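A single protein chain has been omitted from the complex, and every remaining protein chain is retained in its original position.
Right after this comes chain A.
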Amino acid sequence: MARNKEKMVMVLDVGPSMHAVLPEVEKLCTMLIEKKLIYHRADEVGFVLFGTEETDNELTNEVGGYEHVTVLRNMKVVDGDLVDGVQQLPRGTVRGDYLDAIVVGVDMLIKDYKVSFKGRKRICLITNAQCPVKDPDEGTKEDQVSMIAKQMDEKGISFETIVVRGLLSVGADKRTLEENDHLLNLFSIKASAKIVQVQNPCSLMGALRTRHISPVTIFRGELEISLKMKIKVWVYKKTAEEKFPTLKKYSDKAPPTDKFATHDVKVDYEYQSVEDPDKVVPPEQRIKGYRYGPQVVPISSAEWDAVKFKPEKGVKLLGFADASNVRRHYYVKDVNIFIAEPGDTRDTLAVSALARAMKEMNKVAIVRCVWRQGQQNVAVGVLTPNISENDNTADSFYFNTLPFIEDVREFQFPSFSNFPASWQPNDKQQEAADELVKMLDLAPSSKDDVLLPEFTPNPILERFYRFLELKSREADAAVPPLDGTLRRITEPDPELVAKNKYVLDKFRSSFEVKVNPKLKKSTQRVMEDNKAGGSDEEDGLLDAPPEALAVRSSDDTHVDEIGDSNPVQDFEAMISRRDSPDWIGKLLLSRPYQEINNSTALDCLEALRKGCIMEQEPKQYNDFLRECIDENKLGDHNIFSRFYRDLASKGLTLISKTEAPDRL
């Protein structure tokens, strides 16, 4: 595991011009530490701040200089305290020199040198690179950068820079920006360095990989152009979904006094005969059965193995096709990348030649892949060229899996031209749509691509790790709302909306959209309620700006109990408030049905039914009603039958699938 360890120094600009994005920097660092605490607990992290009022670093003490660089934390294995440290970074007061800070960072890594350490060493700089670096005592700034870069390269330190641009750099000195860009780019020529520019706070939070996954090849072998020509390639995953963590099941059965309790839950499977549930069959006595018509054909795995499809490992070219013949929506899986085997330059040349020729001629390659020996299926996919823009990086191919005939369902859909005239947009409507598509632009220039997947973090994972941290401090913390910065991922940017208000208004007024009045009452009501955006929490977020939501909820009078004067309204208020997820539970506790003779109970029940359909929580209502009936069975028979009759007459039956299709 030693190879997978990492020593990392974060070098952060906290100078005055950075203050606006420091909250995002804090969140990014917090997330980094939180993930390390789970997945890489042995990693060591150091923090260097520059642009601070004070100066506190070893180099100052040893050789002098290096002012306004503060070591927030020396190289140390990640721990919980670190989370507190980075959640509230000090705000600096001076314009710092990033080269000084980098040197301090490199120095920390060098001093920490251990022969046995085989893992990665990494420095990550986050700055807006607006402040000029000081002229060195001797030589030029370029010389200085080269020296540092050489030092990094020798010590095997990789260097990553995130430059925050966009709104922050408005008003900054252009010459300085250019000079700094030039200097930072020098690093990538001399050392293994990567520089990314981010334009907005949201992409800042996605610019750093917070969880390191070492690249592993899924295939090493030959790309067979024909029997006569083979190119040696390595294949890696280019995209792979980072899944929501799978959490272990927790058992609270062990007595609290038991200090050694594992709290584990074992999952036990028992196989029972369908006809006779008492008959249990041991797992090894099972056999797999496959449906053939109405019958099930038992086939043992030994039988299968003897006759299964067993292709030979290898990647074979089937031919080249026009790029336009492979539509984008046919890609069915995550993406792989083919690179030439490192070392042999001729393979790199061959890949480069094919990739460039494909790009020029607008062609793609169709290949058949069996990644592993013993794999029981083949994949047919498409290679598309990936021409490198960086001189140090070789050209490569992306590989996307394509579907087989069996995977494509040929459903027919009506042609748009066959639609009735009322469904066809008129010229005015088309114009409004054209304008909307042109103006609501997320990529005004190639540099300024908002919400580029590469820089867009998963807001759900961010929320999970933040919640985890909150819970570790306070066990019954509530789920926090989605991060404000990451709202840009789930909702349109208010700025963009404001800028295009005219276009959006025009589009809205051009199209008349209304709920079909002929629909069944219940469905319609759900739709309308959703539209009004009144009751549903998410809808509130969508349809009204957050401020409006806050105002409305505070307007609500606080009702906790059902009064005598206006019971049904009170009841509805309780439902619609719905401030916590367990609202139904509260309602159940109020148990209006205990006074069955009272007709208000029925009214409340009606309101509950309505509410449950609206909230798409039919299960709660249905369970409640069943419980009601069960309890009544035990009670007075006359009351029960009257209650039952009343229920039926008011149509208060169980909620059916048609009324709440999503949840049943």
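By our rule, a contact is a pair of C-beta atoms (placed from the backbone, for glycine too) under 8 Å apart; a residue touches a chain by one contact, two chains touch by 3 or more; residues count from 1.
The rule is simple: contacts and distances are computed from a predicted model.
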item: Chain excluded from display, named as in UniProt, from "ATP-dependent DNA helicase 2 subunit KU70", "Testis-expressed sequence 10 protein homolog", "V-type proton ATPase subunit c''2" or "1-aminocyclopropane-1-carboxylate synthase 7"; value: "ATP-dependent DNA helicase 2 subunit KU70"
item: Sole residue of A:Lys27, A:Arg73, A:Lys141 or A:Lys316 that reaches the chain not shown, by the stated touch rule; value: A:Lys316
